[in-house]
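Structure record follows, encoded as structure tokens.
Of the protein chains in this complex, one is absent; all others appear in place.
Right after this comes subunit A.
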Amino acid sequence: MKQRNTGWIALFLAPTCIIFLLIFAIPLVMVFATSLFDYRLLPRTFEFIGFSNFIKLFTQDAKFLPVLKNTVVWIAIHCVLHVALGTVLAFILYKKPHGWKFVRVTYMIPNIISQSAIAMIFLNLYNAQYGALNSLLKAIGLEHLQHNWLFDTATAFPAVTMTWFIFAGYTTTLVLAQCLSTDESIIEAAKIDGATSFQIDRLVMFPLVKRMIGTTVIMAATYMLQMFSMIYITTGGGPGVSTANLPLYLYTTVKANNYGYANSIGVVIIIVGFITMTLINRLFGMNKED
């Protein structure tokens, strides 16, 4: 029976392995390998140049360091403030105040519809001429605060950040599910011991859901490391590169047919991802089995 099964096992694994090979493994090797080449079409070039692409990125490319900084700042904001926002809401909702279910579902809606739709909505909300934000400022007599939010160097970065920062429904859903799955008798016992609700949150509930918060932090970091569509649609990375991040810069480099250079940016994305994940795992003790 064993021998007959080996064929079946191979057959069952084959499709997954083939697709993994095509879309992950081969591309991953190509990213690392071609990052060492001057590789472009028109004129067709494929020449080994060692680490020159990376040296160029870090020392000569005036765009790269600001783009890297934006990416890192956005990851930090998302991992800390965005997750905190979602967690605070989860800690409010697990006590089941009136309307908690409605809030949970409603707050999730922006996370369900596509990023590109949210981006389009904000492109209009921020519109200088008819956008809701400027209209609101005008209505309450604060016309001097009006801006062309997405296209003004002073406001573009925070304006773009807001398009994803405020929608923490994902975090709320996950942390809330974890809160609700904890044994209620623990909370009851703490109440009987005279703990205030803030003490229960901080000393009982928080340690219980800490790992789930760690998971949402990882998801937040991944989300920001992959962020592309919302920037592409709202500002296209501008003005200048003030709202560009690594994936957007990689995309523009690919479109400029400069593949070797684009892939050296890909390597940087993979390294930034690796460092971020290691840091988060350490911080939340995610690798410890318990």
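Brief remarks on what is shown
Rule of thumb we're sticking to: a residue touches a chain if its C-beta (ideal position, glycine included) is under 8 Å from a C-beta of that chain, and two chains touch if they have at least 3 such contacts; residues count from 1.
Basically, contacts and distances are computed from a predicted model.
According to its UniProt record, the chain left out of view corresponds to "Carbohydrate ABC transporter permease" among "EfeO-type cupredoxin-like domain-containing protein", "Carbohydrate ABC transporter permease", "Oligopeptide transport system ATP-binding protein" or "Cytochrome c oxidase subunit 1".
Here one chain is not drawn; of A:84, A:113 or A:145, the residue touching it is A:113. Only one residue from A:49, A:72 or A:103 touches the chain missing from this view: A:103.
Listed here are the subunit A residues that touch the chain not shown: 4-6, 8-9, 12-13, 15-17, 19-20, 22-28, 30-31, 34, 88-89, 92-93, 95, 97, 99-100, 102-110, 112-125, 127, 129-132, 134-136, 139, 166-167, 169-170, 173-174, 177, 196-198, 212, 215-216, 219, 222, 225-226, 228-229, 232-233, 246-247, 250-251, 254, 259, 262-263, 265-267, 269-270, 273-274, 277.
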